[in-house]
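Note that one protein chain is taken out, while the other chains of the complex remain in position.
Up next, chain A:
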Amino acid sequence: MSGFCLSGNSCPAVKNILILDSEGKRVAVKYYSDEWPTNSAKLAFEKSLFGRTLKSNARTEAEITIFDSNIVIYKFVQDLHFFITGGDDENELLLATVLQGLFDAIALRLRNTIDKREALENLDVIFLCIDEVVDQGRYLKQMQMLLQERWQSKTWMLQQHYPNRQ
């Protein structure tokens, strides 16, 4: 991630996106910052963040905390925990928008049944959503415009993937 650089506070940036399960294990994660250089550093961050936020109720509204001098916004749905991390001078509402964008995209593609099993079975969809929402730390959010087109191809793909599913 050599090109990643926070140039002052001029452009909003996301440091990572995490989707963990109800035990804190990874479902899908994506780091855009080299603040956590090794996999073990990443896992340690995930573990302590998960432990810190576990007890809070982030089901109806996204919750927020400061963690290791970063702002973390998180939201839980069924057995999935969504996190997004930004620098501590970031506009909190903007980060919340990114999380909501990701969340909406996934909800739409998974037809509103968001849980761990569904997410793992459609992990390709999750990876695509993350890829589309943030590009190397920059908020990109392509999906809404491509939705129509992609939706059709996706529906087709889903049927091909899992013909037994109703």
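Note that a contact is a pair of C-beta atoms (placed from the backbone, for glycine too) under 8 Å apart; a residue touches a chain by one contact, two chains touch by 3 or more; residues count from 1.
The rule is short, and it goes like this: contacts and distances are computed from a predicted model.
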Listed names "Phosphatidate cytidylyltransferase", "Coatomer subunit gamma", "Protein AUXIN SIGNALING F-BOX 3" or "COP9 signalosome complex subunit 6", with the criterion being the UniProt name of the chain not displayed: "Coatomer subunit gamma"
Selected from A:28, A:49 or A:110 as touching the chain missing from the view: A:28
In chain A, positions touching the absent partner: 2-3, 5, 7, 9-12, 26, 28-30, 38-44, 47, 52, 56-58, 61-66, 73, 91-94, 96-97, 117, 120-121, 123-124, 127-128, 131, 135-136, 138-142, 145-146, 149-150, 153-154, 156-157, 160-161, 164
